[in-house]
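Complex shown without one protein chain; remaining protein chains in place.
After this line comes chain A, so read on.
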Amino acid sequence: MSHRSFSVFRKIFSEFSKLPLRGVAIKQQTAYTHKSELLASLQQVKTFHTTPIVAKDKITINLIDRKGEKHTTSANIDDTILDVVLDNELNFESFGVCEGTVSCSTCHVIFEDGVYSLLEEPLMDEMDMLDLACGLTETSRLGCQVYLTKEMDNCTVTLPREITDARDV
């Protein structure tokens, strides 16, 4: 079973088995139909999560924020990059605003060449959103769509730089 299909399977499984699902946003599906339920969940945990929380093997991921600052984090295998940002409360500005539903491009991240080639090809909906990302590169992905694997230990993931130049002055 490929990694992605495993992830999908696990998500479906968790829906039925009531694994401690912390969050709302599952690809192609919003688990909460009413906002009051969502808010109730937010009050408890203050954040959402795209994958179920279970004890997993840890790896180290380095994230470089929009200002160029490096954050070294401990991350769970099978989590997404978006999960890592949320779990470590990195509070990156305007990151993951559609909550992992592949409806925006704000969790755009850039991988190192070697790591990028390890990743599965992006699906059509991710490609559509990447097309709209600011500062698109050959190794750009959406953070909500990339699941961590053992091979990614110690890799560095970079957010596109904050735009600080004056445009059309």
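The criterion applied here is as follows: a residue touches a chain if its C-beta (ideal position, glycine included) is under 8 Å from a C-beta of that chain, and two chains touch if they have at least 3 such contacts; residues count from 1.
One rule holds in what follows: contacts and distances are computed from a predicted model.
**Q** According to its UniProt entry, is the unseen chain "TBC1 domain family member 19", "Small ribosomal subunit protein bS16m", "NADPH:adrenodoxin oxidoreductase, mitochondrial" or "Cyclin N-terminal domain containing 1"?
**A** "NADPH:adrenodoxin oxidoreductase, mitochondrial"
**Q** If the hidden chain were put back, which of A:61, A:84, A:109 or A:133 would touch it?
**A** Within the whole complex, the residue contacting the unshown chain is A:133.
**Q** Just to verify: which one of A:73, A:101 or A:149 makes contact with the chain not shown?
**A** Touches the omitted chain: A:101.
**Q** Considering the entire assembly, which residues of chain A contact the chain that has been omitted?
**A** 25, 30, 33-36, 38-39, 42, 46, 48, 66, 91, 93-94, 97-99, 101-106, 108, 125, 127-129, 131-134, 136-138, 162-169
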